[in-house]
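Partial view: only certain chains, each at its native spot in the assembly.
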Amino acid sequence: MFFDKKRISIIVEEVYRDEVVKLLEESGASGFTVYKDIYGKGKSGVRGKYGGLSEISSNIEIVSITGPEVADRSLRGLTTLINKGVVLIVHMTDVKVIRNEYFN
Amino acid sequence: MENMIDLALVNLTSPVVLFFGLGLLIVLLKAKVEFPGAVSDFISIYLLTAIGFKGGVAIAEAGLNSVIVTVLGSILLGLLIPVYSFYLLRRLGGLKPDDAAAIAGHYGSISVVTFMAAAAFLSSIQVEYEGYINGLPAIMETPAIIVALILATLAKNHGSSGSSQKEISLGQVAKQVLLSKSVVLLLGAMAVGYITGPKGMDTVKFFYKDIFMGMLSMFMLEMGIIAASKIRELKKSGIFLMFFGIITPVFNALLGILTGVFAGLSVGGTTLLGVLAASSSYIVAPAAMRVSLPKANPALYLGASVGVTLPFNLIFGIPIYYHMAIYFINLLE
């Protein structure tokens, strides 16, 4: 009844959204979901608490549920992006889904 | 000529500057006042639309012809300022190419909020200005950013060649900047205002004109909060940018004012062109630089532009530039 998939989460500044989305799509992900208007603290200090400059200062989380190959390709792409200087907080979780064919 | 101290006081005791100060204070006191993102989005969409719209209506009234010289002059400012800022920041500041270019782009671009505060100041001392000046922010926002990115590319090609970083496509960046929210709203509302003209303005005057100053004052509260939090980050990064953030705007104001005098603007118009030149970007440039120059340190450009120059211009700069405008216009007569 269940199928094993990977859930990739990427926390990143909103300005990089399009870049990350493009990467996911090129890696073959069939979809993604974006959580707006989150904020947090990490190595580069507090981020995203104030509006106004929201385009530059706020975080988003991009989540994609994919099969293992797409996950692999995505993570390799994300590593390249990190090396380019874009700060990404990435983690991956094992999840189960009902419809196998829905998630590449 | 009005007394300098009186004018400074008029500026300092205006609701716009006082609410900005309240915002600074809120951060100092670590109070818990947070504007939800959507609230400041709403106010900033409103302010951008209102200023663009007013500018467009004024251009329709003045006629496109009488505007051209001023527009060309202001574009020239946007092309010039980042060039010498870049070299200053490289040579004197010893900054890395990416950081220098990012900062230079900010100072060549403009701050709509500073412009609005200056316009409020002028109206509170009953000094008129050419209404079409309200259209300039839309025009001066972008050119400097493009120039700055060109400088960054040149500097990097000149230096180390084995860069792992992908080449920046200037066309793409130019498109991205021109199609950013601020620029589209400013230019779009200007076009709407230009087409609909004073007749259209009549129907929406209460909204775009009458409540404008109040909305601006509420926004200043948040700008104060942001400025104070940025200046903190800068403190870690040394004293040079503090100086740069104060001296550059004054020098840029001078260039803007000379351009205004040259274009035959009134005292009010000349002051505003000075303010635009002096002001540095806090939305469009940061977003563009973050994407195009990811290795540039945001604490530096935001700290200087939002943390130092924005408060300096609002609190001290505006009356100073007004005096400078009077001085140079008198000089010419």
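Order as written gives the chain letters A and B; numbering starts at 1 within each chain.
What we mean here is this: a contact is a pair of C-beta atoms (placed from the backbone, for glycine too) under 8 Å apart; a residue touches a chain by one contact, two chains touch by 3 or more.
Since this is a predicted model, take the numbers as computed values, not measurements.
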{"item": "Total copies per chain kind in the whole complex, with one of each drawn here", "value": "A x3, B x3"}
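In the analysis below, only the chains that are shown with their structure count from here on.
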{"item": "Approximate Å spacing (C-alpha centroids) for the pair chain A, chain B", "value": "34"}
{"item": "Chain B residues touching chain A - in the complex, by the definition given at the top", "value": "34-41, 44, 164-166, 180-181, 219, 222-223, 225-226, 229, 233, 282-283, 286-287, 290-291, 294-295, 298, 302, 306"}
{"item": "Residue ranges of chain A touching chain B (in the complex, touch as defined)", "value": "13, 15-16, 19, 37, 45, 49-56, 58, 83-86"}
